[in-house]
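For this view, one protein chain was removed and the others were kept in their places.
And then chain A:
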Amino acid sequence: MLLLLLGIVILHAAALVLLFVSTIVSAWTTGSTSSSDLWNNCSTISGGYHCDPAYTGEWIQAVQALMILSIIFSFISLFLFFCQLFTLQKGGRFFVTGVFQILASLFVMSGAVIYTVMSPNWVPVSEAYGWAYILAWVAFPLALISGLIYVILRKRE
């Protein structure tokens, strides 16, 4: 039982860490001389590393908001998990925890989808998607599975 608990918490924490890294690191698109992410467009031109704030479009701000919301909801879900662990009835389900984690996964999915759809505008043809973008897509199924496990899980002992 304890092992299962540990495994679930580690899964949740892994999803959370992926969300964090994906949101913060500047590697959603990478090219030979530039990389950009949700917050900055950085490029090395003529010997200097130089960052500009990202485009102030409506959609990039929506992606920023969704990624931040997914982090917040995942945090809340972790917190609720520990709350429910100590207050739930025997045989009860971690329903609220699961709902929040599933919402977090839906947010990160929406963010990644919007970024993908808007990529003709944001990602020049010569550049490729970066690893932080991939992390966002990996975090989505991880968080989803984690949330589903919570919904199915029943408290014992």
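We take it that a residue touches a chain if its C-beta (ideal position, glycine included) is under 8 Å from a C-beta of that chain, and two chains touch if they have at least 3 such contacts; residues count from 1.
Throughout what follows, contacts and distances are computed from a predicted model.
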Name per UniProt, for the chain absent here [options: "Lissencephaly-1 homolog", "DNA polymerase delta subunit 4", "Ig-like domain-containing protein" or "Elongator complex protein 4"]: "Ig-like domain-containing protein"
Sole contact to the chain not displayed, among A:A65, A:V113 or A:V138: A:A65
Full-complex contact with the absent chain, from A:C83, A:V117 or A:I152: A:C83
Interface with the undisplayed chain - residues on chain A: 53-54, 56-58, 61-62, 64-66, 68-69, 72, 83-84, 87-89, 91-93, 95-96
